[in-house]
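The complex appears here without one of its protein chains, the remainder shown in place.
The letters A, B and C name the chains in turn, as written, and every chain counts its residues from 1.
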Amino acid sequence: MQVKAIKIATSNPADVSQLTRYMDDGIIDPAEVICIIGKTEGNGGRNDFTRDLAMLAFESLFSEKLGISRQEIVDRIIFSLSGGCEGVVSPHIVVFSKSGEPAKEKNKEKRLAVGTGFTRAFAPNEIGRMAQVEETARVIMQIVSDLKVDSNSDVHFIQMKGAIPKFTYEEGLAAAKAGKPIRSDMIFSRGASALAAALALGEVDAAQLNDDIICNDWNLFSSTASCSAKPGLERTEIMVMANSPYWDGDLMIEHGILKDMLDTKSIIDVLAKLKINCDLQLTPKQAEKIVGVFAKSEADPRGTIHGRRATMLTDDDISDTRYSRCVLGAVLSSVLYDPAIYISTRAEHHGPAGGGTLAIIAKQDK
Amino acid sequence: MQVKAIKIATSNPADVSQLTRYMDDGIIDPAEVICIIGKTEGNGGRNDFTRDLAMLAFESLFSEKLGISRQEIVDRIIFSLSGGCEGVVSPHIVVFSKSGEPAKEKNKEKRLAVGTGFTRAFAPNEIGRMAQVEETARVIMQIVSDLKVDSNSDVHFIQMKGAIPKFTYEEGLAAAKAGKPIRSDMIFSRGASALAAALALGEVDAAQLNDDIICNDWNLFSSTASCSAKPGLERTEIMVMANSPYWDGDLMIEHGILKDMLDTKSIIDVLAKLKINCDLQLTPKQAEKIVGVFAKSEADPRGTIHGRRATMLTDDDISDTRYSRCVLGAVLSSVLYDPAIYISTRAEHHGPAGGGTLAIIAKQDK
Amino acid sequence: MQVKAIKIATSNPADVSQLTRYMDDGIIDPAEVICIIGKTEGNGGRNDFTRDLAMLAFESLFSEKLGISRQEIVDRIIFSLSGGCEGVVSPHIVVFSKSGEPAKEKNKEKRLAVGTGFTRAFAPNEIGRMAQVEETARVIMQIVSDLKVDSNSDVHFIQMKGAIPKFTYEEGLAAAKAGKPIRSDMIFSRGASALAAALALGEVDAAQLNDDIICNDWNLFSSTASCSAKPGLERTEIMVMANSPYWDGDLMIEHGILKDMLDTKSIIDVLAKLKINCDLQLTPKQAEKIVGVFAKSEADPRGTIHGRRATMLTDDDISDTRYSRCVLGAVLSSVLYDPAIYISTRAEHHGPAGGGTLAIIAKQDK
Partner (left out) sequence: MQVKAIKIATSNPADVSQLTRYMDDGIIDPAEVICIIGKTEGNGGRNDFTRDLAMLAFESLFSEKLGISRQEIVDRIIFSLSGGCEGVVSPHIVVFSKSGEPAKEKNKEKRLAVGTGFTRAFAPNEIGRMAQVEETARVIMQIVSDLKVDSNSDVHFIQMKGAIPKFTYEEGLAAAKAGKPIRSDMIFSRGASALAAALALGEVDAAQLNDDIICNDWNLFSSTASCSAKPGLERTEIMVMANSPYWDGDLMIEHGILKDMLDTKSIIDVLAKLKINCDLQLTPKQAEKIVGVFAKSEADPRGTIHGRRATMLTDDDISDTRYSRCVLGAVLSSVLYDPAIYISTRAEHHGPAGGGTLAIIAKQDK
């Protein structure tokens, strides 16, 4: 069994022309596609319709190619589209396909393994609380187990689209009066998802966790999570990427923690683990080895960086989410050469405050 | 004769508290101040009033300390305030003072020398044309000569605030009809100023220049210019920084050309010329040696960087000037550690298309 | 022959749920739909992908309902989607259908008549010049003639999507050198389209027109035009709305010129022509009679309104296009009660400088 990942530049959010060509040329088999991760050029906020536009285009294409309905496409393939291509961040998608049979015996080299799963549907009052953390961690552990990794340290990237079940105004009021306000929002859903990843991989202990520390104690965090959350979604969608000796192919994934948005050293360290030697900036040839870069950015809540005041958080013209993606996108691109990078903002319990998580997938020489 | 330069972080555009303390403590003598260069946290555009706010605060302070009128302060000290602290770029000022007598003989080491001057008043129809280029180059050459540098290659930074004399609608119409439209705007004024710097230092030949190539042939550019332009200003204000054997102190300046906004290699090269060894990112201790960083940024007009599409130039929500400052500010900060950096946008004939100029002033061991 | 027009509120740019229900319930026959005009909630600029999203949704729906390809849908139905729902302007579409046979004899009452047509393909050097004006006027006159109106004063709304054929950089340079620069851009295409409407209806004389006055002499304008322009479009799409005695139904259209963005008097005058009596603000019941409101807005180039300074044109955070749509949308809604109004910006030769055009379609008692 092996994973193929192909990076495709897009000329607009609905651009599936190159993807279509790859399908027509047999380079990508639509039936093998398991996941598409990409950046579209909206604002990444509530009125960012570039993600919907890309979805409509993908659903139409796959529906036509596979002869099944759009709903079946959405149930079959995980789409993770993040809006916001600030500064140099370049619109693109990475298409993941899976083919072949599981290896019967361990390979010498560990290779990229991808597993997906879903939590059960959550009640609104479970979100942002231990119920969400525990169920999410349970599913992550199940996926990890199915990937047959040697150890948790081989798990490098846990992408989640978190549940935010709807509730009525009256339910909200009643819960608040009962002293347990409903937390079914983006912040708490992302935060609990990230802590679930930390719990599943043993980065935090169950004993350290309770309802009160969620989105409160920033010293507890995951180093592999990349969580978004979607209003109306009832169950959390989870994708785990790891290196497993039972998987084939030529891809490897590694990860690191960014201490802050200017932490180039940690980028270089991740490259080294992927056997890519980088002093300052990759050469174009080296850059071709990299098929996926996934990072989380966040303006430091203390309003400073390297001891200097930053104005991102007090600017009422431009959102700090756009600034932090722009900053980290520029810094990553300055090292990795290729600005086709997936950066997503809001990083509650993703790395330390003001920092974030980083995972990179690269081709390995055979 | 020596130049002192002190970097001061500001808590808002009108913050002169630390500057006042330095004056009260005798660290800065208001009578010796020749120039203040700084970043304020506005949008850098037409409705950026943070520069006016800073000016009003500076004028009031110096007027009070020196007992002269505000107008005299403006005539005496060059203020160069650039709006726009996007991303990590941190609001700050660098205060330059000059003291002592010119050395009678050459020193062994060359040290930072600063000279200032003004062009004659320009007529509107001279702006963006050879008349502006030639007069500006003449004044630059005069200032350079007064600084007694060994050669033009010792000149590293030419900061200008370009003239944009006013003209009436009728004058504009008449000029357009006569086939020689008035160019008295920011773009042409900046472009002609930069070409004047290139001409003065021999980076371009007079034979290569004519009215038509200004803001047209981007292969001709200065590597030391940093030009803005101010509507209503009749003469161009010029400040030249160089290393001269007739100047004392512990400061040195060097410069480089940024090939694009991700060009970390050129930043490291400038540091090396300043005898600061940097692999990837300066240490906090190394960063303390640097008192001034002056860069020009610009979104690549081709809409790409490293071969990938950038969306800066087609985003109608956020100006490309804000994005390019954010990108270059992040990249410079990732190398230099300290995000208190002066970055100004719009770089016509400042380095190659999509690139820019960079000058750094650092303390030298005695 | 009669036109039906139905206003439908949308919950997002891709929302075709109510339109689908109307089709399923037989209220709208997809085969009879000739045009959809609507507002989507983007920024109305270059990176406004809400229009593309709506188009993709419409094309999919009609393609499925009519069993023909998407391209055939686009060739068959005119879609005019304008981004930008600033302030109170509410996202919606107006769906126009045509059914029945032309009346053999004149009716007593004139009713809404709709005709469409296309210019020939334009060469890039024709855009913004008399060639575009003349060909466009020719087609408008042909459409008007086919509608069998009593006189040009029965024509009230000429919606156009103007051609902007592509040209190479080299072609552009050559044309500039030859003294006749290519004007194939949005400004000139819209301006020439509007002057074509004025010429076709006799609002300006051919003798008043030449290449030089286009986008220059703002005293020449159309009172019925509503023009956009689309890069890459080779021919201009034209839709004319008029009242004709040969058409049936219960709809009537009237128009007026807005002298400025606060001109409520002209709104009330248009209502009066539609036999709707309004003192200050329509009642909800009166508002139900109105099925379409189409206006053009523009920030006054003189930077003032009612003698006071406006800051729309010097704000570098928010585009004047967004402000002017917001202002006119609020003023129109304050009179018309219903904020589901089509407002489009950039009004070159559409009404006087700082003003715009306004057309309203209302149901008439039978």
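One rule holds in what follows: contacts are C-beta pairs under 8 Å (C-beta built on N, C-alpha and C of every residue); 3 or more make two chains touch, one makes a residue touch a chain.
Everything numeric in this text was worked out from a predicted model, so none of it was measured.
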Decide which residue listed in A:Q2, A:S17 or A:N47 touches the omitted chain of the complex.
A:N47
Which residue among C:I6, C:A330 or C:A353 touches the omitted chain?
C:A330
For the chain not shown, which residue from B:Q2, B:S17, B:S60 or B:Q142 touches it across the whole complex?
B:S60
Interface with the unshown chain - residue positions in chain A
43-48, 311, 314-317, 319
Where the unshown chain meets chain C, residue by residue:
9, 11, 41, 43, 85-88, 90-92, 261-262, 264-265, 268, 279-281, 284, 305-312, 315, 317-318, 322-324, 326-331, 333-335, 337-340
Where chain B meets the left-out chain, the residues are 12-14, 41-42, 47, 49-50, 52-53, 56-57, 60, 317
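We adopt the following convention: only the chains that are shown with their structure count from here on.
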Working from the CA atoms, figure out how many degrees chain A turns to land on chain C, in steps of 5.
180
Do the two copies chain A and chain B share over half of their interface residue numbers, or under half; same or different?
same
As a quick test, compute the distance in whole Å between the mean CA positions of chain B and chain C.
47
As a quick test, compute the distance in whole Å between the mean CA positions of chain A and chain C.
43
Based only on mean CA positions, could you tell me how far chain A sits from chain B in angstrom?
41
Contacts with two or more other chains occur in chain B at residues 43, 311, 315, 317
